[in-house]
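Excluded from the complex is one protein chain; the other protein chains are retained at their positions.
For reference, chains read A, B and C in written order, and residue numbers begin at 1 within each chain.
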Amino acid sequence: MGTERFTSEEDDVQTLYNDLADEHLQPLWELTGLLTHEPAVSTQPFRWSGRTLKKLAARSGELIPIDRGGDRRVLACANPGLQGAPFATSTMWAAVQFLNPSEGAPPHRHTPAALRFVLEGEGAWTLVDGDPLHMATGDLVLTPSMTFHEHHNPGAQPMMWMDVLDLPMVAALDAVFFEEGPTEQVDTRTDPLSSSEQHWGGGPGLSPVRHLGKNAAAPHSPLLAYRWADTDRALSRLLDSDSSASETTLRFTNPFSGGDVMPTMRCQMQRVLAGNQSAPRRQTGSQVCAVLHGNGVIHVGNTSFPVESGDIVVIPSWHTWQIRADAELDLFSVSDAPVLESLGLYRETAE
Amino acid sequence: MGTERFTSEEDDVQTLYNDLADEHLQPLWELTGLLTHEPAVSTQPFRWSGRTLKKLAARSGELIPIDRGGDRRVLACANPGLQGAPFATSTMWAAVQFLNPSEGAPPHRHTPAALRFVLEGEGAWTLVDGDPLHMATGDLVLTPSMTFHEHHNPGAQPMMWMDVLDLPMVAALDAVFFEEGPTEQVDTRTDPLSSSEQHWGGGPGLSPVRHLGKNAAAPHSPLLAYRWADTDRALSRLLDSDSSASETTLRFTNPFSGGDVMPTMRCQMQRVLAGNQSAPRRQTGSQVCAVLHGNGVIHVGNTSFPVESGDIVVIPSWHTWQIRADAELDLFSVSDAPVLESLGLYRETAE
Amino acid sequence: MGTERFTSEEDDVQTLYNDLADEHLQPLWELTGLLTHEPAVSTQPFRWSGRTLKKLAARSGELIPIDRGGDRRVLACANPGLQGAPFATSTMWAAVQFLNPSEGAPPHRHTPAALRFVLEGEGAWTLVDGDPLHMATGDLVLTPSMTFHEHHNPGAQPMMWMDVLDLPMVAALDAVFFEEGPTEQVDTRTDPLSSSEQHWGGGPGLSPVRHLGKNAAAPHSPLLAYRWADTDRALSRLLDSDSSASETTLRFTNPFSGGDVMPTMRCQMQRVLAGNQSAPRRQTGSQVCAVLHGNGVIHVGNTSFPVESGDIVVIPSWHTWQIRADAELDLFSVSDAPVLESLGLYRETAE
Partner (left out) sequence: MGTERFTSEEDDVQTLYNDLADEHLQPLWELTGLLTHEPAVSTQPFRWSGRTLKKLAARSGELIPIDRGGDRRVLACANPGLQGAPFATSTMWAAVQFLNPSEGAPPHRHTPAALRFVLEGEGAWTLVDGDPLHMATGDLVLTPSMTFHEHHNPGAQPMMWMDVLDLPMVAALDAVFFEEGPTEQVDTRTDPLSSSEQHWGGGPGLSPVRHLGKNAAAPHSPLLAYRWADTDRALSRLLDSDSSASETTLRFTNPFSGGDVMPTMRCQMQRVLAGNQSAPRRQTGSQVCAVLHGNGVIHVGNTSFPVESGDIVVIPSWHTWQIRADAELDLFSVSDAPVLESLGLYRETAE
């Protein structure tokens, strides 16, 4: 370990280089690759097959008890460009989590923010600071930074969903904190509707006066679950509003502020009608996408991934991407765009 | 006209007072009532009966053609405390507007912002910058500052609704501008769903990505209609979430920003369950309220108004008010609270 | 008193009008002057002569003891357009305040915000929540909403300055509150530098870390005095930066937020070089201006006022105004522009 050592054929320069290395200094004029004309991206375009994820998660469910380590039965997507790190992109963790019937994952909390997206199945609950959120296909559930969260599956079928966390970013900022929950017991309540939705889920532009104050300081959405029925209807309405449109995109937003659901991750759902291609786009920052419905091809940079429902696809920063829908395709995506925007680093081109 | 003249029994002071008056100056030490310990409010607590409003509006509908003056058949609530001005409160205009079958009110726009609230009936349309908004009982429809708006009633029944405008406030700021519409023709479209709702009304926390940019600069909500079905469900959910609650209040908000629907007026709906009283409250700024459903009594300061659906009630600034619901009561209210808040002048006490 | 009564030659319409009046309703179609194409402004362009203000203030100083009423010896500018109200414009109070040697005005506070601008002389102090602010020619001193303030003159010469308050606006919003100070004694401290300036006056873009938190919630500037030496140097630098410029304008801003010094009033200083005219401008909202140095002519609407140092001039809403400087002219101005901007009602044209 230590400072890299540079070499020169000139004796006095070599002496200088040695002295610099001894003092933990590096000569800029020998460094390359620091200030590149465009982003030098390690994250690779990649697809994890939904069928494979289901099979491997189920095998883990048979072989690995839930409490073996970390109280979570999770398979992490490890991007092949990231030197073996268990991260889907340079800034985001993506994984599938699997719960057998009657299993539960006890409460804990941490500074990295998480979200859960259900690609198939229903019947598990996530509790966020004690508020029970039912999980079913197409639902987005938030477990924001430093909220206690736990999961349980009271049903007869196993349940799997996708987790996305901003863990690599929070780790890069040296700001990871973690706490066990106040109890090791899993709270197995199965309320059909969370308090979060009772307060904030009544309808667009309808805010509960009594709960405005306590959300003023929170950096995340007070609405913790976004239901597929709403998302589906909203997508349909958007497409109905413009008969020439062959695609549309919704952003999941914080009803208290209108901004992103959490300060580090933007969540969107894009629908491309059968037989159409989305406009090619590229943007700074990376994306984790999951195919909820439909099939087709996702082009990312120079790679093309045939996709079907359940697949997870990574789009690295500044890579042009485009969707071709063979059957009507609904694509859920998570990106680090709010961070890039807040730092003045977001760029997007429609090509 | 001119500067007020003050008198003194001391000769040299009287000479000074005369000289001051000649120079359009007034001696502060002779003025009273400027800096009062609490607000000195001219607006009086008042109730306009819904039954009376309906009868008088219908008679106007028989006697007065829609184009007699200003292209609007409107009866303005004139608060008896305001020296004959046609204003409901010191800062707000409130009125009922009446359209016979097949009548229309052609487009115009103005800096004062307006909203329409339907207390009974359905079947008229308001078009805002050409976007047709259906109007039915319990709906709130916005016609923000400087948006062209027109109304028409294609049905077989007359239609009446309440208008609330910030006209007194905008006039006090010397900022009233008015323009006729680009055409005198009324647009008689009857689309069941507005573009505004197709884009922004899909569900709580669901924002259309393509329409985010163009709403960034607007100071008002991109969602222009708030439907009673949503409001009713949201109120029910809020009351369900707390079994000990006997009242609850929703705020209508701008889904793009989470703030009030327009910068000058706050819109809320309060439900008080039958047999209960709301907590007494008072606040700076005035309110125009309308009873949508139910009956009971509204106490305002030292006055008590028996109320039923259709009644309009004014709550002046810093007057304690309380609702007693004999039958479950839904009260729609408009206030100037966003202005007081933005200027640091809002105070509220729950007593 | 009560609702205005309208008349008609048609009997049944007259009956309707009578019934409307009885019910405190007014027919919109008979009303005029409500929605005007451009603002209908009562405030008139006006100038109060500085020489006259000085003479009359001095006579008041001889004749009227400071404690005769309200503990302030103040002459209020009463705009001849405002029906005898003691207001300079529809939204602002302007006045001169006079203190004899050794006199003091004891502490009080109120929701209307005030500022003091010194047109000539020096040697008085204003204390804001106990912090002593020295007052000298060209200084701007703030006494924000609900801060206790008191004045005293320890010197050998009388002292006069201009007061501007947002009183008409706060009164129109029914939000005036007033409190006597905790003591009737005037605090006669004469510290040369206020805490406010020690904390926030060190230089442009230099903020005290320990004082950031407690200013986060305040709607007004933590810096309470803006010194002429700084303002003069800043104006000179601005003019130096553009050799073709014949005028320039500075805005006094809140160093904590970059915004206006108080939420209701914008303060600016404009310098026009000798022999030049400023560009003609008009804007919504009214202005109170005071000539600090120089002389020339101020055109407002169709009126032209010859001005010299000490004069106070009112520019009503939407009136074109222009300055001709015979000698280099420094014009201090206060406007209600922050209110109009926050409500989406600000318009400005350079003609």
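Just so it is clear, a residue touches a chain if its C-beta (ideal position, glycine included) is under 8 Å from a C-beta of that chain, and two chains touch if they have at least 3 such contacts.
For clarity, every value in this text was computed on a predicted model and none was experimentally measured.
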{"item": "Displayed chains contacting the withheld chain", "value": "A, C"}
{"item": "Residue touching the undisplayed chain, where the options are A:126, A:145, A:194 or A:333", "value": "A:145"}
{"item": "Per the touch definition above, residue among A:115, A:128, A:167 or A:238 touching the missing chain", "value": "A:167"}
{"item": "Listed residues C:123, C:138, C:201 or C:263, member touching the removed chain", "value": "C:201"}
{"item": "Contact residue for the chain not shown (choose from A:264, A:278, A:309 or A:333)", "value": "A:264"}
{"item": "Positions on subunit A where the hidden chain makes contact", "value": "1-4, 10, 12-13, 16, 19-20, 23-31, 34-41, 43, 46, 48-49, 52-53, 56, 59-60, 63-64, 68-70, 72-80, 83-84, 86, 90-91, 95, 110-112, 145, 167, 169-179, 219-220, 263-264, 284-286, 316-318, 336, 339-340, 342-345, 347"}
{"item": "Contact set of subunit C toward the excluded chain (per top definition)", "value": "193, 195, 197-210, 212, 221, 223, 226-227, 230-231, 233-235, 237-238, 240-241, 248-258, 261, 268"}
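Keep in mind that, in the parts below, only the chains that are shown with their structure count from here on.
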{"item": "Chain-level touch network, classified as line, ring, star, complete or other", "value": "line"}
{"item": "Mean-CA-position distance for subunit C and subunit B (Å)", "value": "30"}
{"item": "Distance between chain centroids, defined by C-alpha means - subunit A, subunit C (Å)", "value": "53"}
{"item": "Overlap residues in subunit B, where contacts from two or more other chains coincide", "value": "none"}
